[in-house]
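Sharing a structure with you now.
Then we have subunit A:
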Amino acid sequence: MSAPVGISIERVARSFGPVQALVDIGIEVRAGELLALIGPSGCGKTTLLKCIAGLLPVDAGRIVIGSRTVTGPGGREASLVFQDFALLPWASARENAEFGLLLRGAPAAERTQAARRALAKVGLAGSFEDAYPAQLSGGMQQRVGLARALAVNPQVLLMDEPFASIDEQTRRILQDDLLRLWSEERKTVVLVTHSMEEAIYLSDRVVVLSPRPGRVHRVLEVPLPRPREALDVRASGEFARLVDELWQILKKLQ
Partner candidate 1 sequence: MPLAAFLALWQWAAWIPVSFNFPTPWQTLVALGELLASGALLAATATSLQSLLLGFGAAILIGVPLGLVMGMVRGVGRVARVYLDLLIALPTAALIPLVILSFGINILSSAVIIFVFSAPFITMNAYGGVRDTRPRLVEMARAFGASWGKLFTRIVVPSAAPMILAGLRLGLSRAFLGLIVAELLLSPFGLGRLIMNSRSMFEHDKMFATVVWTLLLSGIALALLARLEARLLRWRAG
Partner candidate 2 sequence: MKFDGMKFALSAPEPPFGRAGLAAIAGLLVVWEILGRLELSIFIPSASTVAVAWWGLLTDGTLLRSAGSSFGSLLKGFLPAAAFGIALGLCMGRFRTLREVLDGWINALMSAPLSALVPVLIALFGVRDTVVAATVFLFSFFVIVVNTMTGVRGTERSLVEMARAYGASEAALFVRIYLPGALPAILLGVRLGVVQAVKGMVVGEMLISLVGMGERLVYYGNTFLIPELYAVIVSVLLVALLSATLVQACERALVRWK
């Protein structure tokens, strides 16, 4: 297990033709923190995440993960988890979890071992590994997606609205599982979300982006005690107050 690293997003800008998606984004993600990105639709939060992943090049500025500047996708530091799971329908859960390692040329035995370990971490050990995505529920599919991300042993986890396509009850369970996993693995997590409640519940800090062109509008500290999955954080007055504070910020941006 490698030590967590921070992400330095320095004066990043990105446009799509004449449309300016992101302007002058500057964020210092602390090593090992769980940071949420939130904002009204079209504010560029997914774009920013893709820039960090190296899927989209930046037009200005740079992004540094640990000590390495991001130049393209497939970097070893960061792993992506997708909203629609993006699992290969023709591969079993284990094969899907192995996919990242497969692309890196890891030998079969090593891949299987790593995939099994990752699947166990997300709670899908045993007979699940031979199931196909079509046979799994949404929640289980996302666990596979998470296992795939973990199997390559990244230092940073990038999550693009990972629980948006999942029903609320399963979502809460997955959120708690994420928190547990995060505290065990000590990775840096950047999570894009639409849900204010999710942002406050999970993160150490919430970055609010303004609508297009996206800028860093506010950074909200979330000093709620941890481990949040063990304490009944959602019932606390502090939680409600923070959610409302976030809502007031977002409301003005609509």
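Methods note: a residue touches a chain if its C-beta (ideal position, glycine included) is under 8 Å from a C-beta of that chain, and two chains touch if they have at least 3 such contacts; residues count from 1.
Here is how the candidates were picked: all candidates are chains of the complex that A comes from, given by their letters.
None of these values were measured; they are calculated from a predicted model.
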Touch-positive candidate for subunit A in this complex, from 1 or 2: 2
Interfacial residue positions of subunit A with respect to candidate 2 in the complex: 53-55, 73-75, 79-80, 82, 84, 86, 88-91, 99-100, 102-104, 132, 134, 152
